[in-house]
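Every protein chain of the complex appears in place save one, which is left out.
Going in written order, the chains are labelled A and B, and every chain counts its residues from 1.
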Amino acid sequence: MTDMTRPGLRPSRIAIYGLLILACLVYLVPLFIMLVTSFKTPMDIRTGNLVALPTEWTTIGWTKAWSEACTGVQCEGISGYFWNSFKMTVPAVMISTLLGAFNGYVLAKWKFRGSDLLFGLLLFGCFVPFQVVLLPMAATLGQLGLANTTPGLVLVHVIYGVAFTTLFFRNYYVAIPDALIKAARLDGAGFFTIFFRILLPMSTPIFMVSLIWQFTQIWNDFLFGVVFASGDSQPITVALNNLVNTSTGVKEYNVDMAAAMIAALPTLVVYIVAGKYFIRGLTAGSVKG
Amino acid sequence: MSQLELRKIRKTYPGAAEETLKGIDIDIASGEFLILVGPSGCGKSTLMNTIAGLESISDGEIVLDGKDVSGVEPKDRDIAMVFQSYALYPTMSVRENIAFGLKIRGMPKEQIEQEVERVADLLQISHLLDKKPSRLSGGQQQRVAMGRALARRPRIYLFDEPLSNLDAKLRVEMRTEIKKLHQRLQTTIVYVTHDQIEAMTLADRIAVLKDGELQQLGTPKQVYDSPQNMFVAGFMGSPAMSFVHVNVEQGEQGLQAEVQGGDGRSLKLPLPEYLADRVGKKVVLGIRPEHITQPQDQKSDQALVTTGEFTIEVTEPTGPDVIALIRLNDTNVHCRIDPEHPVTWGETAELMFDMKKVVFFDPETEKRITG
Partner (left out) sequence: MEQTQRRPAGVVSAPSRLLDGLQRWLPKLVIAPTFVLIGIGIYGYMLWTGILSFTSSSFLPTYDFVGFDQYAKLMANDRWLTASKNLAIFGGLFIFACLFIGVVLAIFLDQRIRQEGAIRTIYLYPMALSMIVTGTVWKWILNPSLGIEKLMHDWGWTSFSFDWLVNSDLAIYTIVMAAVWQASGFVMALFLAGLRGVDSSIIRAARVDGASLPLIYWKIILPSLRPVFFSAVMVLAHIAIKSFDLVMAMTAGGPGYSTDLPAVFMYAHTFTRGQMGLGSASAMLMLGAILALIVPYLYSELRGKRHD
């Protein structure tokens, strides 16, 4: 539907480009500020301004954020929490995606009496505000001895992520014709053979969507991290928040910004490398809300 | 080759108010080509899925070579199916598609290769074996789908509207091809279509379904010439049979019925003797286009043939014929006109009615009145 305007340099085109570029600046400037501030000295920050380049480039903010900055009572930097986040994110993403793939396969291709109801319950689960499950979950994790542990967080993220991954895979598999499954059944293939030999080879795009969506969701999560983890098991988002909002000592904005960059880098890299799938996940997610 | 008996097949979907299949009884002989036809929603695809074992039945028996297979998994029924959408595995090459079922059944590698070659030769798709289905045309995909079924050498072949996604020309070609294959391999085939020309040209026998009930089971000729009810009569044939309500009267030369043309002129049509007990009652007269033509000398003196003048309302040239529309007793009726002696609309033409092949139905039960 773009075939109505002939590209040319008419005033209206210039206005359109002008506005689009202005918007680009608005979206980019915070990232730029974050970057330049992280490379400044505290002195530079006080004398210069937000968008000025550092008079003297230094990585002191980054090294301090990584290994010395105080997050609450401890002053060991955020490196430990960064790895915590990986230890939590990777298994949670894997497990929730695999579960989602199988669930989606069943709900799309092996419907049984009541399976649509189950799907409805799951769909509704995507909408529930997590505040409503926090307290009982905390109690349960305590009972299971998983309170304040990374496995506990993995479990939480799997439970509340699987609704989304199931939705992704179910919607993807629904679009695959049933006749394909019937043909495979007549060819003698069973439940798992059909999944692994027929559907799985066609599923790369939706696996990418699910992996990337789950990765950004779980990496960026703050609520579960702050409620279900403490001290050594906290994820990076909680540590970053503690670091930034610690009221003791002099505020070092270069360290804050370097820490924010460190927390943002994994998801930014994923976005730049596989943005296509990220957008697909977002728009697919919009069906669910 | 195998023989299949469907005994009182009933199927109700969970939660559905009405039965989808209401006791279907069909015996299919070994090597027979049986076609299931009917309007959409008549249950023909459901019936096919139950034969394949993809859907369970609520009641009845499916007997394959003397054994009840109703509870047997599809993979153990040894039945192959060709789908409307072809259902080729998109990530596999043509070769892998054909070999998949054989591999799962544990056939040795060399034997699989032989089978693939045999089938590819038979269907002339050898040059496509290493391509992915997405790179094939519709007709080629169709051949691969058939190849996948043939490679398995199953007991029964099921075809679910296999030609309906092809364009008109290719459809006719593949129709011939399927007929040739059947004549060559003498396989048992159950074939679903909603295209009555496909049914007429391919079938050994046709089963006409409506609302989950078998309306008629017979050879194409039986179904066409002696339809058991108005539904079958109207469903088979193109242009469709016309139905005219008439009164049976006793005339001087036998039974007759008076019909009124669109312009008020009327004609007395001779009726066969077996309608004697209907004198004074209404019947529905079912007449096909080829029964109303221009007068032909060699026929006009025969019994049950008469001529009359009617105003032509519309003409539709089809090439070999011209289909003309006249009105009889306020009903549109199609006639078949020789294109060499065309008529134009508004014109009055002399038409000959050959009542020998005309069929009659009871207006209440819609069943054919037999002699």
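Some points to look at:
Please note the rule applied: a contact is a pair of C-beta atoms (placed from the backbone, for glycine too) under 8 Å apart; a residue touches a chain by one contact, two chains touch by 3 or more.
Keep in mind the model is a prediction, meaning the values are calculated, not measured.
The missing chain, though absent from the display, is touched by one residue of A:Trp57, A:Trp83, A:Phe130 or A:Phe196; that residue is A:Phe130. Annotation: of B:Asp76, B:Glu173, B:Glu258 or B:Glu290, B:Asp76 touches the absent chain (contact as defined above). The chain not displayed touches subunit A at residues 1-5, 7, 13, 16-17, 19-20, 23-24, 26-28, 30-31, 33-34, 37, 45-46, 49-52, 99, 102-103, 105-107, 110, 112, 118, 121-125, 127-139, 158-160, 162-163, 166, 190-192, 216, 219-223, 226-227, 237, 240-241, 244-245, 253, 256-257, 259-260, 263-264, 267-268, 270-272, 275, 278-279, 282-283, 285-287, 289.
Here, only the chains that are shown with their structure count from here on.
With centres taken as mean Cα positions, subunit B sits 57 Å from subunit A.
Contact residues of subunit A toward subunit B in the complex are 113, 177, 179-180, 182-190, 193, 197-198, 201-202.
On the subunit B side of its complex with subunit A, the touching residues are 14, 49, 52, 54, 74-75, 79-81, 83-87, 89-92, 100-101, 104-105, 148, 152.
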